[in-house]
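Here the complex is missing one protein chain, while the rest keep their positions.
Letters A, B, C, D, E and F mark the chains in the order given here, with residues in each chain numbered from 1 onward.
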Amino acid sequence: MKKILVLSLLAVFGVYLLEVLFKIDFGHQFFLHGVKDFYLTTSPDKMGVANVVTAIVVNFRGFDTLGEVTVLFLATTAMSSILYKGRHQLGERAVLFSSSRIVMTGSKLLFPAIILLGAYVFIHGHLTPGGGFQGGVIIATGFLLMLLSYEDYKVSHVALSLVESLAGITFASVGLLGFLNGGTFLQNFLPTGGLNNLISGGVIPIIYIAVGFKVGAELTGLIYTALNEKD
Amino acid sequence: MEFKLFDLSIVEYAFFITAVLIILIGLYGALVKKTLIKIVIGLSVLDAGINLLLISVGYVKSGTAPIFSPALIKDMPLTLENIKKLSEGMVDPVPQALVLTAIVIGFGVTAVALSLVIRLYRHHHTLNIDEIKNLKW
Amino acid sequence: MESLTFSQKLTQFFLSWLVLFIAWLGFTSTLAIQEVITGLLVSLLIALFTSRFFVCCDVSIFAPAKLFYVFYYLFVFLIELIKSNLDVARRVISPTLPINPGIVKFKTNLTSEYGRMVLANSITLTPGTLSVDIIDDTFYIHWIDVKTLDPVETHREIAEKFEKILLKIF
Amino acid sequence: MVNMIIYITLGFMITGIFFAVLRFIKGPTAADRTVALDTLTTIAMALLVLLAFVFKRFIYVDVALVYGVLGFIGVLVIARYLEGAL
Amino acid sequence: MNMIYIVFIVLLGGALLTFFANRISGLLRDTFFLLTILATTVLFFTKIHIGDTVSFTLAGLNLKWGLDAFGWYFSLIVLGLGTMAAFYALSYMKGKDRLGYFYFSFLISILSMLGILMSHDLVSFFIFWEVMTWSSYLIVIYSGRNVQKNGINYILLSALGAYAMLTAIVMVYANIHTLSISEMINTYPQFSHVQQVWLPVLFLMAFSVKAAMMPLHVWAPGAYSDAPMAYTSVFSGALSKMGIYGMVIVFVSMISYLPDDTLFKETFAWLGAITAILGTLWAIAQDDARKLLAYSSIAQLGYIITGVAVGTDLAMLSALFLAALHALFKGTLFMAVGAIERQTGTVKFTEVTGLIRKMPWTFIASLLAIIALAGIPPLGGFVGKWMLYESLINSNHYILVIAIFFASTAAFLYCYKFLFGFFLGQEEKEWENVKEAPALMVLPMLILAAGTLVLGTFPGILLKPADAAMQTLGYASTEGHLWSMSILFNEWGDQVLLRPLVYAIAGTFLFFLIILTVKGWKNTRYVSTKDISSSGEVPLEYENLTFSVNFYQPFLRAVGPVMKKRMIYYYREFGSGMEALFDYSRRIYNGNGQTYAIYVMIFLVIILLFKNSIFG
Amino acid sequence: MVGTPVLFIAIPLLAAFLIPLLGFVWKESVRILPGLVLLYLLYLAVNLMGQVAHSGTIVEVIAGWAPPWGINLVFSPLTGLLTTLMILMGFIIWIYSYRFKNIDFREAVKYFILLLMMITGSVGIVLTGDIFNQFVFIEITSISAYALTAFYKGRDSAEASFKYLIIGSLSSMFLLLAIVLIYSQLGTLNMADIADKAHLMKPGFKILALIFFITGLGIEAEIFPLNGWTPDAYAQAPGPVGAAFSGIVVKAGVYAMIRVIFTLFDVSGTHQFLIIIGMITLIIAEMAAVKQDRLKRMLAYSSIGQMGLVIVAFGIGTEEGVFAALFLMLNHAIIKSLLFLSGSYLVYNSTEKYIHETDGLAKHLPITSFLFALGAIAIVGMPPFAGFWSKWSILSAAAHSNMILVIVLILSVSIIELVYYFRVVNRIYFFPKQKEVEPKRPTINALIAMSILGILILVIGFYPDSVTGYLHSASQSLLEKGKYIQDVLSTGQLFIQ
Partner (left out) sequence: MRDILEIIGLILLLIGGIFLFLGGLGIFRMPDTYNRLQAGTKATTLGGMSVILGVGFLEPGWIIKAMVLVIFIAFSNPISSHALARANYKRKNYPYLKGGAEYDQYREVYVNQENKEENK
């Protein structure tokens, strides 16, 4: 009964949604006077940022990203708050089987490389499809790999929140520096450099590196909290 | 080497249909499934569908990623006209930026949801949502 | 992890720096000066924190003999890999081929952690075998067509050709 | 010639993906599905690199690498979960 | 600063000071309380003159306060009774706790009543009306008895009325963009016909609640009897008159413009009469003196409402006169009950008897008040009733006269019950040591009772200001012509013309009373109610053999069917029906998060399906 | 120059990132810093309000890109008023929670971060001029709210939070869908730009986007039947958080919805629709509130009802109606917060929070009880307290638009409201105290917080003109759609860089 109700509700919803979506001229330039052309030309031309998505994420819509970083920060805080068990420390991870030696050895070898890959991804956020979030996620998965393989692997909470906070403060401070430099919040105040050089795009790489650190630390913290969550 | 994959017009609206289907499947999971975990999965699927929809809105036929990489620019002088010409072959970067944000937000919500599920399981010793309704009326 | 002398640690550190820097060069695929300097710095930073994971090696890994064996090993491995793929092709195309699956065990002579891992991976990629577990020095291998249940025989059948070379390297 | 070979290669890969997806759907065990996923990861990596070549965008290769890393660790996570260790 | 402000500031400040002084010392508190009310009274009657106004702007609304003759007349009731009650309260409330709270509410309610009387705009009127409601509510629940029942009943019905009034006010405001009451009255004829009907209905709803008119009276018995008697006298005597005050304005300014076929006046007159009859009957059935007086108040207000509704010059005058008079005698009676309650600890007729010798002054005050209430000459009640009958007859409301007469006659029954139940009858051992109430309680009673006596002979004292008040409302001056219409008064109305007749009746009555009393005194042996040796049957301890038990049993049996289902029953039924509905409706929130999510989808789908009609 | 609107977001974010660090150094700073931040922001808000009154709406661009290319913040009389209100409420709630329940240091860090972020998110929702940015702020608010709802362990808070999260996720879905539809048509996300070009959208898109917005934001604005989460969340969250929900978070939700309806799209029938759903919300919520036996749940339903009333007032659509709605929002924020804050102490030591557990507490907690009673009287609209003026304005707005039925319904519902509030107050004052209940005396900071709210109620009640001026200019600024568009889009035809 409930299923039928839900299915019919979803059917109506889907039909109405698709009806409208079919009116979109798919894959064509259909915007009236959209903002995208401005972004596509300004980013390489004026900002020296090859990856326009990054220019948007970090600069044009950098405010979103600041919020997004905050969301992630809040998610970590929320998760540890929700799972926090008061004065008792987190329990030791009780693991039925230790991981295989092969996986352990492999993880040990791969871990630094994965961290390096993460760093590569967020350092090149303005040049390649990478970016702070992607890089951060990769770094966190590196830690995930270690946590999977070694049940006694410890991540320092203090270090994590230190990195997290410092990265967040960097982001916000760079924003405020733009503001104090006589511009507006998050406004670029550094030379933009040559397109496709590593050092280009003004404050964008700085922010993206901070984001990378922050996301990496936050996701690691999330994973760590979740893995240690055992009754 | 000239190479053209195939003309996407055959599947013009496949993206939208797929996205909407994914949204509906996710919604179905969230609205009907009894297990908390499945509900959370439903919500994640829902998120994925929306992100797909968002990204397809920005698609431009045979457009490429909006990245002015050296290989793309080749030896063209970087004048405004050239940039404009290049940018015509690029997909809309805005939805991509939005999707990035939406994904991260969806991830955060999922993390919170899962930790709530853990709490609920600890408290009620069940994952059945029909048995978790101490709060009502 | 066993405690190391300072010079061992230093070697370890420089080694991991080097490896990471090479990886960086691989990632960036360029020798642009900005990239190289950044790469040096980044790999230095990461090496500082992660060098303790490289417990195996010392500078001797660069000895020419070892390098030779490395390439020799790669060659042997590649041959085995192709053989195994042909075997897979055969089986996939006609799954009715006679099989006699089972899990067999043997003891390895390798002592190095890395050596064992490489051996296990090689076994996984060679015809009809798949490493299931290593407990201490015993390998447990899933074998599609079990030819023998005797560990020594098994060792010879599955691992010996790799092990010989690996013992030279590690 | 080149086009044809790329077409054929793509055809093979997509057929491979098709079968892997079938296995993924069919199961029957979670381990089987994960095997399918693992296979899919590798095929997709190769596919991404090939597409990067097709579209002449070197930057897509990075995507393949990251995809591979995440897929690999994902499979390890699932494997560890299946062992009952998470 | 204008004197009007000062009066309000004095009252408000005095109330606050009293409230906080309670923390410091009882004496200080009492002093502040008394000073406040006295200062207010003095300031009001000396410094504020009829015609004074102030106006100011608040929240973008033009508000205006001022005093006119009509308001002045009612202020007389409020402040007069208020002062008496304040003196009384000092003694009556002695030793009770939360006195700061009580006095604060007392003063605020006085303030609110003055505010109502001085409001020249609707918003101020409404605000003071609400302040009056909650301040009196605070006192109703002061005792802590039945707060959930009586308190909620009172606040609920008051709110019903107040919101009806608020609806009317916003309708007026939307129409004429002004809040001035006189403006409203002036422009009333220009309103649409629907509004011309609805406005008075809504206003009257509010006023009927406070005036305890059937069927909106259900709060009154509980509220009157639960409030401390020191306040109930004000409550019943003055506060309920605010309803009358409003009604008069509505009737004079609105109802009279309606076409004759609207039957408005007749309906209201009849509602008043029915209220009078039923109130009387209910009063008779009470064993609790507070309840008896409460129902009696309802009945008395019924007369007044009838008078207002009939609305001829004389009827209106009689209503105003009765309103003041009711304040006097009902104030006295509530005070008397309070005195008895304080001295004996109970107010049940079945428990207390024979207090005549223990509390003689209380008895005398009660006697006077009862006589006034019953409308027996020579007290003021007689004058008021007479005027009412006369006005009804003059306007050809013969059936109403019969109804009112029936109610008045039946009222004798409870009057007698009151006197007999408390004061006459056997004296009981139990009440041997009862003393007369303190002077501070007795004096206000006596003063008020004396007031009825004076007014019985010199009604002009009140009739003149009442006449002035009516002129404010647009009646032609009644002096000179009105009196000539009545056989009761002399030319100027300041004396009762039929004095000889009045005195004759009174003399006869008094004579018999004395004879009977003296005779009874001599020939009666005082025994306990338990001592019924003549029948040879010793009653059990718990049997209450006071003759007050089932006092009017035969009578009650006769009117039984009427009494059986009281109005409150229907309210209760309605209330529980609503609560069941509410309980059912909240089950929408069934606790299942998924269901809530489905609601969201249902909401969406409904809008989607009807989007063309919703967003046409 | 004391600052610009962006500081409302930047400073708290900086503080939130800083709190864990400072915690390592000095534990108490974790509690103090949010207060200092809010105090500064309050000062800033008041200053900017003055500036706005003097020289008109402030439009601040971010990252140097003029609208519609960059994100911008709009500090208009309307948004400024709401911002000031939210910051003020936030500050008061901070005072109150300074030592509310003895949570340990690690919990305090999280609590204050989440609280600060919930406030900041709500402020962001109000200030931003970009729909996607608004979505981000909604998510910031929501995630903080989920976590704060589930803050206490050992009761059913996780259940409440989970329900909130499910419904909240649906809300996000609808918002994103609406954004997709708009972007696919106009290629822009800037509100003013959208408002300017909305007529160019194909009709189907406009209606559907509006419907998705109403559904998505209706969830935040607690419209029936989208409000299943509300009573649970309000009742299970810590007291100050409940106050923040009703005083800050809902307000932001309502604002977002109203902004969409009044500024973004001009669709006929929307106002009537608002009135209908507002009325239904009001009626159902008040009916449910009567039957509650738990205090905070009752307050929650009452809060929903009030929001319904706000929606109705907005639905009237005239300047008077908007004025009434804003006035109601203001009063409700103050009064309901007071009720939550004082109510929390009345049921402090109870796990079930039953109303009958407050019996007779007036003797033990005289000030708390008094403030609760004051709040109760004020919220039912008894003059001369704050609630009356808003009730009056909404009624007179309805009367001016000839909506007699609305008036009658509102007043009938007010009677219900009166009943359940007075029942509680009666119990507090006149019932004998229950033996097993151990009253907890409020801490001094809690008393201060509650007293400020009480004083505000009295001030607005006796001197409503202290706020009506701001409210009038705020309501005008909501209705002047053209001016909004012009203010934002004229901030610079080209980018500043």
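By definition in this document, a contact is a pair of C-beta atoms (placed from the backbone, for glycine too) under 8 Å apart; a residue touches a chain by one contact, two chains touch by 3 or more.
Nothing here was measured: the structure is a model prediction, and the numbers come from that model.
**Student:** I'd like to know which visible chains would be in contact with the absent chain if the whole complex were considered.
**Tutor:** Hidden chain, whole complex, touched shown chains: A, C, D.
**Student:** Out of A:102, A:207 or A:222, which is the one that touches the chain we can't see?
**Tutor:** Selected residue, touching the omitted chain: A:102.
**Student:** Check the options A:83, A:110, A:160 or A:195 and report the residue that touches the missing chain.
**Tutor:** A:110
**Student:** Determine and list the chain C residues touching the chain excluded from the picture.
**Tutor:** Answer for chain C: residues 23, 25-27, 29, 81-82, 84-85, 87-89, 91-92, 95, 99-105, 120-122, 124-125, 127-133, 135, 138, 140, 142, 144, 146, 149 touch the chain left out.
**Student:** Considering the entire assembly, which residues of chain D contact the chain that has been omitted?
**Tutor:** Spelled out for chain D, the touching residues are 1-2, 5-6, 8-13, 15-20, 22-23, 29-32, 34-36, 38-39, 42-43, 45-46, 49-50, 52-53, 58, 61-62, 64-65, 68-69, 72, 75-76, 78-80, 82-84.
**Student:** To test your reading of the contact rule: which positions on chain A touch the chain that is missing from view?
**Tutor:** 96-98, 100, 102-103, 106, 109-110
We take it that only the chains that are shown with their structure count from here on.
**Student:** Which chain's mean C-alpha position is the greatest distance from chain C's?
**Tutor:** For chain C, the chain whose C-alpha mean is farthest off is E.
**Student:** Just to be sure I understand: the centre of a chain is the mean of its C-alpha atoms, right? Then which chain's centre is nearest the mean of all of them?
**Tutor:** F
**Student:** Given the two chain pairs A-B and A-E, which is bridged by the higher number of C-beta pairs in contact?
**Tutor:** Of the two interfaces, A-B and A-E, more C-beta pairs touch across A-B.
**Student:** Could you tell me which chain lies farthest from chain D when each chain's centre is the average position of its Cα atoms?
**Tutor:** E
**Student:** Quick one: report the Å distance separating chain E from chain F, using the average Cα coordinate of each chain.
**Tutor:** 44
**Student:** Pull out every residue in chain D that's touching 2 or more other chains.
**Tutor:** Counting only residues that touch two or more other chains, chain D contributes 59-60, 62, 65.
**Student:** On chain F, where are the residues touching two or more other chains?
**Tutor:** Within chain F, the residues that touch at least two other chains are 132, 136, 139, 143, 146-147, 150, 153, 158-159, 161-163, 166, 170, 177, 184, 187, 189, 208, 231, 288, 291-292.
**Student:** Which chain F residues qualify as touching chain B in the complex?
**Tutor:** Spelled out, the residues of chain F in touch with chain B are 132, 136, 139, 142-143, 146-147, 150, 153, 156, 158-163, 165-166, 168-170, 172-173, 176-177, 179-180, 183-184, 187, 189, 231-232, 235-236, 288, 291-292.
**Student:** In their shared complex, at which residues does chain D touch chain A?
**Tutor:** Checking each residue of chain D against chain A gives 59-60, 62-63, 65-66, 69-70, 73, 76-77, 80, 83-86.
**Student:** In their shared complex, at which residues does chain A touch chain F?
**Tutor:** These residues of chain A touch chain F: 16-17, 19-20, 23-24, 30-36, 38-39, 42, 46, 59-64, 66-68, 70-71, 73-75, 77-78, 80-82, 84-87, 158, 161-162, 164-166, 168-169, 172-173, 175-176, 178-179, 183-188.
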